[in-house]
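See structure below.
One protein chain is absent from this view; the other protein chains keep their places.
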Amino acid sequence: MKFALKTFWMAAVLLLATINSSAQGNELRFVLHAEPKTFDPILVQDDSSETVRYLTGGVLIRLNRKSQKLEPELATNWKVGSSGKTIRLTIRGGVQFSDGTPFSADDVAYTFRRLMDPAVHSPTGDAFRSSSGTVTTQVSGKDQVTITFPAPVAGVARLFDSIVMMSAKSALKEKAVLGPFMVGEYHPGSYLLLKRNPHYWKQDAGGRRLPLLDSIRLDIQQNRDTETLRFQRGDIDLINSLDTDYFNRLLKDAPGSVTDLGPSLDAEQFWFNQVKRSPIPAYKIAWFRSTNFRRAIAHATNRDDISRLVFSGHARPASGPVSVANKFWFNAKLKPYVFDRRMAMEFLAKDGFRRDGTTLRDKDGHPVEFSIITNAGNKAREREATLIQQDLAELGMKVNIVTLDFPSLIDRISQSFNYEACILGLLNSDLDPNEQMNVWLSSSENHQWDPSQKSPATQWEADIDKLMRQQASSTNDTVRKQAYDRVQEVVWEQVPFLYLVTKNALAAISPKVKNAEPTVLRPQTYWNIEKIAVQGK
Amino acid sequence: MPPLSTDDSRPRFVLRKVVRKLAALCLLLLFGGLLGASLVRFAPGFSVDDASLDARLSAESHEALRSQNNTEQNIFSFYAHYLGALLRGDLGTSRTLQRPVRELLAERLPVTIQSVAFGIAFGWTLGFGLAILNARFRFRALETASTLLASAFMSIPIAVIAILFVFAGTSARFAIGLLIFPKIYRYSWNMMKSSMSSPHIITARAKGLSPLSIVTWHVIPPLAPELVALFAVSISVAVGAAIPVEAISDSPGIGQLAWQAAQGRDLPVLVNLTLLVTAVTLVANSFSDLMNETFGARA
Partner (left out) sequence: MMKAIRAISIAILSIALLSCIFAEFVAPNHYAKQDREASNEPPSHRYLLGTDELGRDRFARLVYGSRVSFTLAPAAAIFSVLLAEIIGGLAGYVGGVWKSAAMAVTDLVLSMPWLFLLITVRAALPLNVSPMVSVVVTFLLLGMLGWAASARMLCSAGTQIRQSGYVLQAQAAGCRGWRLFFVHVAPNLKPLLLAQFWISVPIFILAEANLGLLGLGISEPLPSWGGMLRELENYSALRSEPWRFAALILLFLVVSAFQFVLPENAANEVRS
């Protein structure tokens, strides 16, 4: 027994020692929540790959996450043609890839050829494909590149923020990078070590070569609890998009390290299935397709309680698809639906719903009962659903909550349409409404409440289609803003998506990290990575 | 099959039995792989991808994704192809990670083997150690305490034990050990207890042999076949426990891979893992059966 205990403690001590011994040097550490699926910047789709791309890739134009303005990066200047179909960029000279290969206009042409290759199906490239036809790249001289699109692309310059330049000549292919870091070691399932790119071109105001960090260690870890725990222990330095539970925890234990950055771009949304061919009773589809019904639900959900109880006040009721954080595109005229059961009942009465004891019945006498599906394991959404369940019970509606694993959920909302209502948070990574094009066009597959329509099913959907096309084809920001404001109003009136709350961006940054300037835009805490340093290790 | 009589246990007979058993095992393994593959293939969400919610993708890209994911329509032809490739040493390519499964396994097997080995060593040290101490000292209090400890760990679910270890900041591998410990303890202590009341032990004690040498020379050796059988079974239990433990503690082993693959409906990875787990279970259990039958052990 004694021996067993002794070995137990010795083993425990040894293990602890190995865990703690590895921190050294000017190294920043944080966690990736999943294995990066690709290191090829063209194919990036998931968050982890996106993080790696951001830290290693060099782009022509960078969106300053703080000012929300575009800044020259590998292009010293650019000019969008008056038709909106061309962009002419001047390439920065004397820049080298991480392996020493010089960077030239040819590399830009090469990158665009790969990006637009129809066989590649790059999500980044698809953003440029507003209409059929090919994208051509013309190199003139050593440092001039003109890119021509078949049709005007609204807000084209900002799309360059996610186009990482690749080398046409380097033998290392996509491993030759222009960003501040390059992939050093990769231990799948365990961690990824990014090393400083010795050929990085940028210097700070004092003439110091950037980046300031020697390396970044990205631990691959799915479990958010472990992440919080490791942050408390000082094993990792940053946490982005912190959950409210963990934020509160850290607020108690390490108050100086957490910040609420204010409203983010992310909203939680709730919608009803309006697909006519879906395998659910026709009378239910009729409810869900009724504007009055949807507006009643919007009035009956207490979204202040969701903000307060689910997000501890780190959220606010949302008024529409655009977050208040999106300074330019937000429609300030719209206010969130007020929580008012009387108004809800009025809207329901217009459609012939009536109370029968504790049960609400439709005009044909069907009791109102439906289910809400959401992804399993997401505690916030389960709680939102539980609050909504209780709120709607007050109106006499019976709501069942079903949590599903993610593939089953996607299968239901995008293939079998065998669901009634769903709560999800669809992420907005870009400020520009163009990124949302496929959400709003009635013909698109991502028009979640009733996808892939041959022709718009309702007048308001036809209106949205028109307005979205209108804003996409204009290069005039005022015209675009007008059109998109109107889209937001139609969405407010029709409630195809009920935007529950806009979540605040919560982040944790260790006091050891210097020069961090966290913002609500992704990647919140490390967007200015080349200027970040770590002290005291 | 009638119980073995002594003159049947000639080497040739044993050999024939082993060969027959092996053939049956292979067939069973093949069937297990097919069954596992079908379970994955026909689960909802097989042909979808997270990317189908990505609003940036054009209709063509969505279409391309679908056709890429909608392969393996016919599970039999998938399995036949897979087996064919397997014979050439090709384990297929992971759907979610886009890498050869062989590479994935090569990276992760050592981690899992380590934690399973650690867990088994820890569980046996604790369980068998306590049983020996019981046999040596025969204190009622010690026996009660060990029984309490064993039943305590029997009633706490493995996932909770793992969470508590992560919480305490130590390696969750201990959880594997603590899962098998009560089984080892109870089984080995029961065997020792019954063997200690057998005539040859009573004789040995009457002759004045020290308790320690009785335990070391007279109690344990006759139990060797059963202990080996128990060991084999504990391997398959530990491998089974590794999956939740690794998934909870984010240890980069097979368990974590299995969990990720399940979330992504990664058929090529899952079919390999099913075969692997089935093989370990079959081999461990058959080995323990064989030990018991050949050496005529009781259980």
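Letters are used for the chains, namely A and B, taken in the order the chains are written, and counting of residues starts over at 1 for each.
Rule of thumb we're sticking to: a residue touches a chain if its C-beta (ideal position, glycine included) is under 8 Å from a C-beta of that chain, and two chains touch if they have at least 3 such contacts.
Only a predicted model underlies this, so the values are computations on that prediction, with no experimental measurement involved.
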Of A:D225, A:D351, A:D463 or A:E517, the residue in touch with the unshown chain: A:D225
Residue of A:F39, A:F97, A:F112 or A:Y246 in touch with the missing chain, whole complex considered: A:Y246
Touching residue (missing chain; options B:L130, B:I254, B:L270 or B:M291): B:L270
Residue touching the undisplayed chain, where the options are B:S77, B:Q114 or B:S151: B:S151
Contact residue for the chain not shown (choose from B:R95, B:R108 or B:K183): B:K183
Candidate in contact with the missing chain, chosen from B:M192, B:A241, B:A262 or B:M291: B:A262
Residues in chain B touching the chain absent from view: 1-3, 24, 28, 31-32, 35-36, 39-40, 42-45, 140-141, 144, 147-148, 151-152, 154-157, 159-160, 163-164, 166-167, 183, 186-187, 190, 193, 230, 233, 236, 240, 262, 270, 273-274, 277-278, 280-282, 285, 289, 292, 298-299
Contact set of chain A toward the excluded chain (per top definition): 225, 228-229, 232, 245-246, 249, 252, 305, 308-310, 369-371, 373, 376-377, 382-383, 385-387, 389-390, 400-405, 408, 411, 418-420
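The criterion applied here is as follows: only the chains that are shown with their structure count from here on.
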Touching residues (chain side chain A, partner chain B) in the complex: 1, 3-4, 7-8, 11-12, 15-16, 19, 34-35, 37-38, 45-46, 118, 121, 123-124, 126-127, 129, 187-190, 220-223, 225-226, 229, 233, 405-412, 414-416, 426, 435-439, 444-446
Residue numbers on chain B that touch chain A, as the complex places them: 43-62, 64-65, 96-99, 104, 107-108, 111, 122, 125-126, 129-130, 133, 166-167, 169-171, 174, 247-250, 252-253, 256-257, 260, 263-265
